[in-house]
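Shown here: the complex without one of its protein chains, the others still in place.
Presenting chain A:
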Amino acid sequence: MHNKSVAELSRELESGKISSVELTREYLGRLKKEDEQLNSFISITEDQALADAHAADEQRAAGKGTRWTGVPFAHKDIFCTNGVATTCGSKMLANFVPPYDATVTENFRKAGAVCLGKTNMDEFAMGSSTESSHFGATTNPWGLSKGEKRVPGGSSGGSAAAVAARLVPAATATDTGGSIRQPAALCGVTGLKPTYGRVSRYGMIAFASSLDQGGAMARSAEDAALMLNVMAGFDPKDSTSIDREVPDYTATLDEPLKGLRIGLPKEYFADNLSAAMEEQVRGAIREYEKLGATVKEISLPHANLAIAAYYVIAPAEASANLSRFDGARYGYRCEDPKDLMDMYTRTRAEGFGAEVKRRILVGTYALSAGYFDAYYLKAQKVRRLIQQDFIEAFREVDVLMSPTTPSPAFVQGEKSNDPVTMYLEDVFTVAINLAGIPAMSVPAGFVDGLPVGLQIIGDYFSEARLLNAAHQFQQVTDWHQRAPQ
């Protein structure tokens, strides 16, 4: 049963072949047995899940089910869940039990889905390996059979590892600079980062407000479409939410790709990509040509500046967003502070991990008097140039394709002491967040037995087209069906 997709589970629940309680018990049993070596979950909400499964079965029996009623899934621990601990992977929020739901959480609750728990993540979503979590690193299920402990990517590494290991059929995730696509690629699952503003950020703990976007981590594009149908939409509670009609993302999955114009950014097929990775990605692109797509090389001239712009803008916004964690109203507070300044400075020194402190300090520096123009303002101008590159590209092609990551999953500890090397893991993904456009990663092959991701990038609000392109690829390939031993 755990090898079935969300779409298949939904059909089996609808037909009465299985109940949500049976399904939930199976996944919970599997989770408790298998997650010990992965550490992909921070919390498992067994009692609540079984209660929700009972309610879902009653709802289905009354003929009031939706596609999601009774389907198990998980939330990244960045989404606030009323009455359930929401830690964001940090000691700072280890004791935080929100008194409200995020809009995304509420949407899944209303759809009748059964949340099994909260998945592990880099602290405050800052990282590319899920090694910076206060609750310990998550291990990639790929490589374990060879005794290797590799990273699942980050920051949504818990969601990606859990979906890859078939501990849940799907999980929510967030992406600030690649945190859905990069772990999806390293774990061999499908990850979708929608257009900025498409999914509400209300109740999603903020890292960098102009970049953060909630999205989907699933086994297939069809399942990601089912997730986006629940997640997308205007939210008056989020001032960055966009008021625009939401299509049924499953309605166009079967459209043929004949005539699809694919652009290959030459800057993403350069020296920093290994020959083995390039071969897999180009093999995937040949499949698209067989499906009737045409391919041409295009240029994104400012692509090489994306990492630099990102590592000014994201830390600057983080330094402002994380100023709320001061020990006064919620979260961690240091022991016996002697005065207010002592409480602030010790609470934040003890509550935040090394990477979070580094980024707060860089962001504070970039925003401080004398440096604002040279760093922050300059980065926001470069951001405009990066956006214009994409706008130009989409005048010539319908989608762009590239590798999602420069290499497959690396060994735990290999890059954790070198922040700049770690930052380069997101070299193909950060520009998309700076521009605010949507992108996906789909499984597209293997190098040394480890998954490789193909990144599909689209114009603003073209999620349906991306999902269609990914789904058609998954009809003629089986990379997304492969599971770790």
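What we mean here is this: a contact is a pair of C-beta atoms (placed from the backbone, for glycine too) under 8 Å apart; a residue touches a chain by one contact, two chains touch by 3 or more; residues count from 1.
The criterion applied here is as follows: contacts and distances are computed from a predicted model.
Q: Name the absent chain by its UniProt protein name; which of "Flavocytochrome c cytochrome subunit", "2-oxoisovalerate dehydrogenase subunit beta", "Aspartyl/glutamyl-tRNA(Asn/Gln) amidotransferase subunit C" or "Sugar ABC transporter permease" is it?
A: When "Flavocytochrome c cytochrome subunit", "2-oxoisovalerate dehydrogenase subunit beta", "Aspartyl/glutamyl-tRNA(Asn/Gln) amidotransferase subunit C" or "Sugar ABC transporter permease" are compared with UniProt, the left-out chain turns out to be "Aspartyl/glutamyl-tRNA(Asn/Gln) amidotransferase subunit C".
Q: Any idea which of A:Lys118, A:Arg333 or A:His480 touches the chain not displayed?
A: Touching the chain that is not displayed is residue A:Arg333.
Q: Could you tell me which of A:Tyr344, A:Phe410, A:Phe428 or A:Trp479 touches the chain that is not displayed?
A: A:Tyr344
Q: Given the contact definition stated above, which residue among A:Met1, A:Val97 or A:Ala276 touches the chain not shown here?
A: Reading the full complex, the residue touching the unseen chain is A:Val97.
Q: In the whole complex, not just what's shown, which of A:Leu377, A:Val411 or A:Val476 touches the removed chain?
A: From the options A:Leu377, A:Val411 or A:Val476, the contact with the absent chain belongs to A:Leu377.
Q: Just to verify: which one of A:Ala173, A:Val281 or A:Val362 makes contact with the chain not shown?
A: With A:Ala173, A:Val281 or A:Val362 as choices, the missing chain is touched by A:Val362.
Q: Consider the whole complex, including the chain that is not shown, and state which of A:Ser319, A:Thr429 or A:Asn468 touches that chain.
A: The single option touching the absent chain is A:Ser319.
Q: Would you write out the residues of chain A that touch the absent chain, in ascending order?
A: 95-99, 196-197, 210, 236, 239-240, 242, 302, 304-305, 307-309, 311-312, 319, 323, 326-333, 337-346, 348-349, 352, 357-358, 360-362, 364-366, 368, 374-375, 377-385, 387, 419-420, 423, 434-437, 460
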